[in-house]
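A single protein chain has been omitted; all remaining protein chains appear in their positions.
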Amino acid sequence: MKFPDLHATLFWVLAIATALSAISVVLTQNIVRSAVWLLFSLCGTAGLFFLVGADFVGATQLIVYVGGTLVLVVFGVMLTAQGPFISMKTSAVEWAFSVVAGVLFLGVLVASISQGTWVGGFVAVSPADSTSAVTLGESLLGVTDATPPAKLLGNDNPDQLLERTRMSYLLPFEIVSVHLLVVLIGAAYLARAKRRRGAAA
Amino acid sequence: MSPITLNHYLALGAVLFVCGVLCMATKRNAIGVLMGVELVLNGANVNFVAFAYYLRDAQGNSVFLVEGQVFALFVIVLAAAEAAVALAIVLNFYNNHLTVDVDTAEELKG
Partner (left out) sequence: MEHPGLLYVAATLLPLASFLILLIWGGLRNFARRNKATSPALDGVYQILGGDAITRTPAYIATAAIAGAFVLCLTGFILHAQDEHTHGAQPAAHAHDHKHDHDAAHADGKWAAHFEWIRLGSRENDSRGALALDLGFKIDHLATIMFLMVTFIATLIHIFSIGYMSDELQEKVEDHHVHTAHGHLERRGRFGRFFMYLSLFCFSMLNLILADNLFQVFISWELVGICSYLLIGFYYERTSASNAANKAFITNRVGDAGFVVGLLIIWTYVGTFNFDEIFARLRSPLHDSHGAVPLGGAFVRANPGAAEPDGRILKLAVPKPGEEAGSEVVLFPVDATEGHFHGVGHGRKFLRSEVRLSPDLDLDGHGHIPYWLLTVAGLGIFLGCVGKSAQFPLQVWLPDAMEGPTPVSALIHAATMVAAGVYLVGRAFPMFTREALLVIAYTGAITLFVAATIAIVMTDIKKVLAYSTVSQLGYMMLALGVGGWAAGLFHLLTHAFFKALLFLGSGSVIYGCHHEQEMTKMGGLLKKMPITGLTMLAGVLAIAGTPLFTGWYSKDAILVAAYGFTSVHGEHMLLFLAPLVTAGITTFYMFRMWFLTFTGEPRDAHVYEHAHETPWLMTVPLILLAVCSIGVAWGWPVWDAEASAMEKHVHHAQHHAVYTEFGTIVDKDFHEGALPEESIRQAGQAGHTLVGLLALFSAGMGFLFAFAVYKLKTLDPAEAKEQFAGAHDFLAHKWYFDELYSAMLVRPALAVSGWCRDFDRVVIDGFANGFGRFWVWVSKWDGLFDNGVIDGLANLLATMAYGVAGWFRSLQTGFLRSYVLFLVLAAIGLFVLLKYLVSVAVAG
């Protein structure tokens, strides 16, 4: 039981770190510190991804999120960071409302999770099952062997299984790519420096 | 120490999710709100990946392995796009209002 212990240990360390960082993001009034706490939280999440064998996703998380998105966010913070905006207080009443709502929500979610029953949900995963980037790439390209058998539909018929395996994520991938491109162009357009409306008015 | 189950991950996802929501609900800084959104998406991603890792069929085959991760990838990409657009909007907002306080963007109030 050495392996699970390691897994459990790592999980607890990472999960607590992640959770605490996320909570800190919420609690910190200073926006710059929030950004830093978010960085920790995202990194913790990436660690968890590595822990459950999603190496590629974890890597992507680090590269895109931590390296790209968060930098973007920090840029935003810096661009707009003027004295008054660094820390803007929210009223205690609002805080109270929000915390009550948040705790309630959390309770509801946890209650739902605890009541759920998942197929194989408690079976430990062997390291052999960890998915490599190669597998993911093949699956995106629609390589048959890489595509997991379609058991989610509850269909065990081998003949139909064949057709199921033809499924690929190439098209969604492309769509997402194009979508990303469009969004970036749009963002560039929106963020372009232009005369303030107030100046004209 | 009990073994780590799917529910642990889900709980963590829930914590992240709720943190994100609270972040959105309490931050007056638009970028803070954006961070809340990132947290929420992260919470969801944790769930996706956890499901991919844990979900098995009756024969013990992994059934959601690739899908979960692919979804997580998509979410990351979309989050990035969303962040880009949101930041562009925030900058525009800042240009127009000279502030990033979301409370000043109340033109749509009833």
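Letters A and B name the chains as they come in the text, with residue numbers starting at 1 for each one.
Criterion: a residue touches a chain if its C-beta (ideal position, glycine included) is under 8 Å from a C-beta of that chain, and two chains touch if they have at least 3 such contacts.
Computed from a predicted structure; not experimentally measured.
Shown as candidates are A:12, A:97 or A:189; the residue that touches the absent chain is A:97.
Within the complete assembly, B:24 is the residue of B:4, B:24 or B:44 that touches the hidden chain. On the side of chain B, touch with the chain left out of the figure occurs at residues 21, 24-28, 33, 102-103, 105-110. Considering the complete assembly, chain A touches the hidden chain via residues 90, 94, 97-98, 101-102, 104-105, 108, 112.
Everything below uses one rule, namely that only the chains that are shown with their structure count from here on.
In terms of their C-alpha centroids, the spacing between chain A and chain B amounts to 6 Å. The part of chain B that touches chain A in the complex is made up of residues 1-12, 14-23, 25-32, 34-36, 38-39, 42, 45-46, 49-70, 72-74, 76-85, 87-92, 94-101.
Across the complex, chain A meets chain B through its residues 4-5, 7-9, 11-12, 15, 18-19, 22-23, 25-26, 31, 34-35, 38, 41-42, 45, 48-49, 52-54, 56-57, 60-61, 64-65, 68-70, 72-73, 75-77, 79-80, 84-85, 88-90, 94-95, 98-99, 101-102, 105-106, 109-110, 113-114, 116, 118-125, 129, 131, 135-136, 139-140, 146-152, 169, 172, 176, 179-180, 183-184, 186-191, 193-194, 196-198.
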